[in-house]
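So that we are looking at the same thing, I have put the structure below in structure tokens.
The complex appears here without one of its protein chains, the remainder shown in place.
Let's look at chain A:
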Amino acid sequence: MAITRETVEKVALLARLKLSETELEKMTEQMGQIVGYVDQLSEVDTEGVEPMAHAVEVTNVFAEDVVAESLPREQALSNAPSSNERGYLVPAVLGD
């Protein structure tokens, strides 16, 4: 699968990343290399091999439904770039 500049632009948009011209070029090349590397796997014969849904062979890991203490609000908000004493502040979200 070839990684084109358009692919990188689209992925960047979905990830809300603003890339400069130089970065776009660099990313296109680097992503191409990564995907190319992974593509080598397609050379393996997978005839008759069941698709794997998860990398770890562990299932049914559960926790009991018991409430534990949450973070104090002050602490929860402390790393936010912008907050008031109640919540995280972000540029206006209008509508839904």
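By our rule, a contact is a pair of C-beta atoms (placed from the backbone, for glycine too) under 8 Å apart; a residue touches a chain by one contact, two chains touch by 3 or more; residues count from 1.
Throughout what follows, contacts and distances are computed from a predicted model.
Visitor: For the chain that is missing from this picture, which UniProt protein name fits: "CO or xanthine dehydrogenase, Mo-binding subunit", "Heme chaperone HemW", "Elongation factor 4" or "Aspartyl/glutamyl-tRNA(Asn/Gln) amidotransferase subunit B"?
Guide: So the chain that does not appear here would be "Aspartyl/glutamyl-tRNA(Asn/Gln) amidotransferase subunit B", according to UniProt.
Visitor: So that we can see where the missing chain sits, which residues of chain A does it touch?
Guide: Residues in contact with the chain left out: 14-16, 53-56, 58-68, 70-71, 73, 76-77, 82, 84, 86-96.
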